[in-house]
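Here the complex is missing one protein chain, while the rest keep their positions.
What follows is subunit A.
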């Protein structure tokens, strides 16, 4: 059976490379990942140099004399030429050393290790909730086909989807924390602390995703095989779950991956509103005090994670629908 499938896939897609479709996909994607990593390392290093303001002055403190500032500059290695610093930085990365925070003297890897789980936690949970909510909602609205439902759906999702996360977050705090006292207003000490930040991230993303699912579902439901399935009088759950849903997955997963990548970087505002100790909040702090190693390390890791997520989505899509290899693999 597997051999038949492989032959069919090869025939359909016309693969002729020695590595085969999967090998080509992975090699190309890994090469892309390395290119992304190199670009991120060089880009973030150069980017932080362009930020106005002197990190040595910030580290030396408000009362520091110019002599103190120069001493701090020397201690931080900022008196070295740019190329030397870049060499030191990349050399450290190759040895697995991401540098040390100018401000707190903590190893950057330790900072990321402490903060990243908080960010990935709410980002992953948010994507999960978005998928669980948006797909059935979008499918249900498309299946109902009522103009009234469609109008209400468009209005609500349009409004909520266009509302910035910090406004949604503030309204949620006002309602559920201050007025009702049901949930913590901020912090990360209990499981319930996650509810409002995740809700603030999920609501607009769900609306955007549900609209796309509805559009895709309308297209799928109009296909001949769906009409045939309806003609066989299949139960609705089976009809939609077995015949419509798989055909929505490509677009849904592609979007889900993009949303997750966006959420990883986009949690900055939500982390600030809810005092969530994630990596986004740490990047903002580091930017304000010109903590170059922390900025470089955090941006590098976030960028690599986004690239890895895209790779993962491509692999999952290829597993679900081998036809996508034609588009992803390298033709």
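We adopt the following convention: contacts are C-beta pairs under 8 Å (C-beta built on N, C-alpha and C of every residue); 3 or more make two chains touch, one makes a residue touch a chain; residues count from 1.
Basically, contacts and distances are computed from a predicted model.
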Original post:
Any idea which of "Iron-sulfur cluster assembly scaffold protein NifU", "Solute-binding protein family 5 domain-containing protein", "Glutamyl-tRNA(Gln) amidotransferase subunit A" or "Deoxyribose-phosphate aldolase" UniProt assigns to the chain that's been left out?
Top reply: "Solute-binding protein family 5 domain-containing protein"
**OP:** Would you mind spotting which of A:229, A:273 or A:309 touches the chain that isn't drawn?
**Re:** A:273
Subject >> Contacting the left-out chain in the complete assembly, out of A:188, A:229, A:251 or A:311 >> reply: A:188
**OP:** Using the definition of touch stated at the top, determine which of A:93, A:129, A:160 or A:249 touches the missing chain.
**Re:** A:129
Original post:
Which subunit A residues would touch the chain omitted from the figure, given the whole complex?
Top reply: 52-55, 57-69, 103-106, 111, 114-115, 117, 120-121, 124-125, 128-129, 170, 173, 177-178, 181-192, 194-195, 198, 272-275, 277, 281-282, 284-285, 288-290
